[in-house]
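Note that one protein chain is taken out, while the other chains of the complex remain in position.
On to subunit A.
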Amino acid sequence: MAVDQDWSSVYPTAAAFKPASVPLPIRMGYPVKGGVPPPKEGNLELIKIPNFLHLTPPAIKKHCAALRDFCTEWPSALDSDEKCEQHFPIEIETVDYVSAGTSIRNPKARIVTLRVKLSNLNLDDHAKKKLIKLVGARYCKDTDVLTIIIDRCPLRRQNYDYGIHLLTVLYHESWKTEAWESEKTEEDMEEYIWENSSSQRNALDTLLQIKATENVSNVTKEDLLASEVVRNYRNSVIALKNEGETESNISQYKESVKKLLNIQALP
């Protein structure tokens, strides 16, 4: 092959491996005993496998340059990822499938994936919690992304419409408060709330009893609640319950309990 030959003309489209046209000394296959793999002439192994000889980098460059006319310009105002996310928070993902065969249809092509960050939605605390309860496992807490995969309709467009409808419905439903939501029990809570919990009651009762035995009266619950030791205790219990047990959490709890019960370190 001459050095200046146009390779993209030799392999303009996907074609089988032609040993006479490809000037490379390729060997492929199981080696003969004590020898080397068979050469490329008449080598079925090379012909069987798919090759990308038609998509060498210069060929791809040429294709891209030619296809540039089909593309429109990227909006100049969207020059960073954050801006894209800010203006277009919902991401839609669809997949097209191509295969060699008599049919162009593929049932997997109807699947639509919808992704949105909940921080981009206008939700207050109750709405967000309700939405997360409604969607369940589709919400990822670490990245704050809600992912909905829709494949219940036979056509992609229908799935897309359904996905948008679903998001709308979720949003509006999460803002509404139903009557039975007031029956939310402690087991339904997503995070630990110290107010009106057994821990608060226990702590207050204990402190009141301590104060009663010390004959200090006229100490109200509100004073106790407002006092710093109780506040510390409250924070440490909340931290323990919400974040799990870590070294710092447990030591913080220990300190707060010691302060609460006025336990001095043993000499």
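To be clear about the criterion, a contact is a pair of C-beta atoms (placed from the backbone, for glycine too) under 8 Å apart; a residue touches a chain by one contact, two chains touch by 3 or more; residues count from 1.
By definition in this document, contacts and distances are computed from a predicted model.
Asker: Which name from "GOLD domain-containing protein", "CCR4-NOT transcription complex subunit 10", "Small ribosomal subunit protein mS39" or "Two-component response regulator" does UniProt give the chain that's left off?
Answerer: Missing chain, per its UniProt entry: "Small ribosomal subunit protein mS39".
Asker: For the chain left off this view, which of A:28, A:135, A:149 or A:167 is in contact with it?
Answerer: The single option touching the absent chain is A:167.
Asker: With respect to the chain omitted from the figure, which of A:26, A:49, A:95 or A:250 is a touching residue?
Answerer: Of the candidates A:26, A:49, A:95 or A:250, A:95 is in touch with the missing chain.
Asker: Looking at A:30, A:70 or A:180, which residue reaches the missing chain?
Answerer: Final answer for the missing-chain contact: A:70.
Asker: By the contact definition given up top, give the residues of subunit A that touch the hidden chain.
Answerer: On the side of subunit A, residues 1, 5-6, 8-10, 12, 18, 20-21, 59, 62-63, 65-67, 69-73, 75, 77-78, 84-96, 102-105, 116, 120-122, 164, 167-168, 171-172, 175 touch the unshown chain.
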